[in-house]
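With one protein chain withheld, the remaining protein chains of the complex are depicted in position.
Then we have subunit A:
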């Protein structure tokens, strides 16, 4: 291509002092040729003057559009490179396409102009100069310039875009804002690398080590280092080296160094838990970055339905970012997982647990395998939904950040941001916020906005940073049942309340205490549990008054609470809710003592309820089976109070341990009634395997309901053999009745008959023959087959007639051959 004839058109934009310069460089220009600039300046001026398009030349926003416009121009100019091959006379702008070569210009109102190109000597000379310079540099200067300009242009347009998007307005002031000030201090002073982390070093290292275990799978790195570690872990048990001991204590849950079949660590998920503001998310991000991962964060703001969860997990652990040039594998960071629905967490667990062998080729969903580490973060580890995850994850408990190191860090920050602060103020701030880094920093930033001093008074009097955090139930109970010690405990985190500090001297007065308790019992949430706990514990406290009148008083308050509570729940009348904490107040007044109180978690009530439910269900099963003609007279209360206690006695007559044939008439009678009762009341004996051998028990186990641990009573219980015998008699009797009354369910009947036939197979085969019964056995086991086919009716008859028995010895038959017709069997 001939360089002389080629027209290179470029647009150069320079942004200086609110003024905009647009350069259209033609051809190859030497360093910032002034001629060219002037020319373009002319162009611009004329463009603006003649068409009067831009009302406010100084408006920044307009300028921006112009820049954008120029951007567009630039592109267009490039496209018309070919068009402008001829040497043209530069005259003026046209609204229509000129005959000569032209440049298309578009104004911000989308009007299009055509700039005729003239061939003046500048252009020529430029072309010549370029040729001269070409040899000096590897890359021609114009290309360099070009690059430079482009870069600059990109920068400007990017900045401009930002502002347009962000502001959408014409406020010039925003431009002057210091960008750094807009950043929260939490972000500004967040630790940038591993060494700056405030959290416990042991935790940090554990997480990092766990993440490094993925290296083999993710980065194909050698893990021999970990082999050593692994060995060391074993050795540690024997070694009593002090340093190692310290280190060992840093591994609370223990990373398992073994890898599974596809070289993943045993624990595929790390679960960080700790109170808010202790730096969990920061740690996870820094560690992941440190280990060379690209972090994909997922938190409560994202959709966490099962489908969304699945796509998110799969995409982030299997795909990679392509836009970023430096490839980093992903590491999924699931923040605030304790708020996720149970199903989603279950899905996560399922995905994690999926083993290589179980994947099936066909189903698309099952092809997923986890190849990337997942870090989960939660505040409350013991959320029920997390139960399954807890079992498979590496759990890292975040202890509270040491308030001294936090204070040190805060001091540094204060210095950096020109705030005067003394250590005691900062320390008390740390304590007040319960070492929540986030809230400390927010507080400091807030202070920095208002003034430049942080002192003790300011910290104490402000209510910022005080969290109405949920106290554990035990703390609440303790608070109620224990009087505050006379020495005000300054570091007591439980009672951190701005008001306390103000009235520190008064904090032991009764009024103050009561206010406190009221607040606490309101805080605790779950009134039921609060009072269950109080109820279970209040009697164990040392009581001073001999007359026990405080007990009655407390009880009357408990009843008051109970009645209100029922009202609230039964009528949804939440008005009464406000009165509930006062019972706790009464308890505090009556029972608070200076001695330490041992509080047990209320379990009795729950135990009682479960027991009650099992008993109730056995009673219900029993009731269900009772015939309607009887049942109409009985309800569960009469059954429990009147019938069962006596029935149990009737069911256990005094029987001698002999053969049934030797029983006296009375014994036989007893057994007859017994079986009768058992059948009418739907009871039976079943064999149960217990720890100390088998036992035959009542089914449903109503005897447990009726019997109490009464000492004096001597009980008559049936022996094992007796029960066995009764059980057998019972089944026989049942079948007989079943047939007489109604053949209802065939399956149960056949089962019973099966049993009977089984029990009778032992009898002598030929004895039956001697009795002269017509039946004989078929050589092939037809009896059982008829059983299956014909159902109960036939079976019944079999039972009523002498039972057919047969024995089939494989290979030969010693049975007597004779014709047997079906009707003989029936």
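Here is the rule we go by: contacts are C-beta pairs under 8 Å (C-beta built on N, C-alpha and C of every residue); 3 or more make two chains touch, one makes a residue touch a chain; residues count from 1.
Everything below uses one rule, namely that contacts and distances are computed from a predicted model.
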Message: Just to verify: the chain that's not displayed, which of "Replication factor C subunit 3", "SCF ubiquitin ligase subunit CulC", "Mitochondrial distribution and morphology protein 34" or "Exosome complex component RRP45" does UniProt list as its protein name?
response: "Replication factor C subunit 3"
Task: Check each of A:640, A:660, A:697 or A:820 against the chain that is not shown and name the one that touches it.
output: A:640
Field: From A:339, A:399, A:653 or A:701, residue that would touch the chain that is not displayed
entry: A:653
- request: Please give every residue of subunit A in contact with the chain that is not shown.
  value: 535, 539-540, 543, 547-549, 551-552, 555-556, 558-559, 562-563, 565-566, 569-570, 604-605, 607-609, 611-612, 615-616, 619, 624, 627-633, 635-638, 640-647, 649-650, 653-654, 666, 670, 673, 676-677, 679-681, 705-710, 712-713, 716
